[in-house]
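Step one of this worksheet: look at the structure below.
Shown here: the complex without one of its protein chains, the others still in place.
Moving on to subunit A:
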Amino acid sequence: MANLNIVSKKKRTYDAIVIGSGATGGWAAKELCDNGLNTLVLERGRDVKHIEDYPTASKAPWEFEFRGTVPLDKRTGYGSGKRLRMETLHWQLKDDEQPYIAEKPFRWFRGYHVGGKSLLWARQTQRWSNFDFEGPVRDGFAVDWPIRYRDIEPWYDHVEKFAGIAGDKDGIPELPDSIVQPAIDLNVVEHYFKEKIKEHYGDDRHLVAARCAHLTDPQEIHLQQGRSKCLHQTMCNRGCNLGGYFSSNASTIPWAMKTGNLTMRPDSVVHSVIYDDEKEKVTGVRVIDRHSKEMMEFYANIVFVNASALNSNMILMNSRSNRFPNGLGNDNGLLGKYIAWHNYRGNASASVPGFEDKKTEGRRPSYAYIPRFRNVFEQESDVDFRRGYAVGVSTGRGSNTNTDTIGDKLRENILNPELNENWHIGTWMMGETVPLEKNHVRLSKDKTDKYGIPQLIVSCEWDENDDNMTEDYLQEMTAMFKRAGFTNIDVEDTHSPPGADIHEMGGVRMGHDPETSLINKWNQLHHAKNVFVTDGACMTSTGSQNPTLTFMALTARAANYAFEELKKGNL
């Protein structure tokens, strides 16, 4: 019997375990496998194979029987509030999979399948600069980041070369240049707006083509991944048969698989991380098989926690031992605290006079971007909030059809839509939020999910800084629109709840001091050095940039460090 146990334990032992196969888990797996480590990826959702498991990827609108509407019998289990579509129904999460408790309004967007939200994201990838890393220490909030731009710069390069980023070399200090392929260009109205902004604000404000993870000029490394050029289908969130944009499924996971070092185990809900009180280190991970509901253990020398920010918090909080009764590595009681996100409350739109003789053709998978311009170089004295916001910009010239009538006239109207008189511009704010201790997640003491895992309680709310920043965005956007001569200006604070941005971060923050942070500058838990937390949970502050590029660069950096440390026998 004892012998059998040893054999079975050996079979479930790896060099490294990665929890989660999304944007960051995929990177951890790739780097660890490239370094020759025998790596197990535990993913709670079902398997999704690139191309094979994108059932709607090449379907035209008329090929959907109900043109995208979801029939009633397929709607059960998803709750009533969700806007379901046949194009993407295969990614939707059923309500009973993981109920959670939003103590205050919060929207938690999840993608539970191999690839995670890397199949659903909008693929915008802007680098951080030192103005972001130095934010907390300059403005006196959170704790100092133990790293600076120079620490992460080579890893941005590393990730960008492999993922493939489209963009320009803009030479803007607050938005460092990426390693780029040709940008998906601005249109004629955006070029005009860019000039107008330059005219009025000089070097203080910029409008650029947003950098995005699309292949516009695939290099050898991308062809090796089996990916090809983006063909502007703009159906990215169904999964892309071309691999035209970066996802774990198209890129990191098949790459890791090819090394022969990867074992992918879908349908494995990680319950907790195992801490061995005697060995004084983590020895593995407890998993509940989604089908059999059986609890199993897997073992490894190092564990990467990449289950997405709030889930990574959850797993650590649920990892209790004699040494860590309050959750793994949580001696200071800060685990789950200082949750922050991005403020997407502000919207603004307007009409663009002129350009009646211009229109667009084809489709575009990306946008224009205005990097943060508030409080960049210093806290401005006339600004009543800390930090600032970036702006997403989208413009176009739509068409319209008069459908007031019926009969022959209606048919002709539909067949011959008229170009709108004016171009339209829409913008949205992406504001940094300041992490506060009271914004937190914790585990419910009495409610569990169907796997017996305690439910997550989310307790996050807006604060005055966010209100003031939103107000400023509405004013500044109005001013920029007016200066460009735009009309019919409409601005709105949507009061969308926290989490609607889908950029939730923090709870396992990085810092120098174990008294005030959970992980060190290499993403290692201060008190359990063979555990690395490298998804959004690790973020000490949020910046205003779309965060995933930074998560991925931190992950690649930590994975290579982990390998070196293992080699040296330090873990």
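One rule holds in what follows: a residue touches a chain if its C-beta (ideal position, glycine included) is under 8 Å from a C-beta of that chain, and two chains touch if they have at least 3 such contacts; residues count from 1.
We take it that contacts and distances are computed from a predicted model.
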item	value
Omitted chain (choose from "Heme ABC transporter ATP-binding protein", "Putative ABC transport system permease protein", "Gluconate 2-dehydrogenase subunit 3 family protein" or "Cytochrome P450") - UniProt protein name	"Gluconate 2-dehydrogenase subunit 3 family protein"
Sole residue of A:356, A:380, A:437 or A:490 that reaches the chain not shown, by the stated touch rule	A:356
Contact residue for the chain not shown (choose from A:188, A:309 or A:484)	A:188
Candidate in contact with the missing chain, chosen from A:223, A:419 or A:479	A:419
Sole contact to the chain not displayed, among A:46, A:411 or A:567	A:411
For subunit A, residues in touch with the removed chain	58, 60-62, 65-67, 69-73, 184-190, 231-233, 356-364, 403, 406-408, 410-411, 414-417, 419
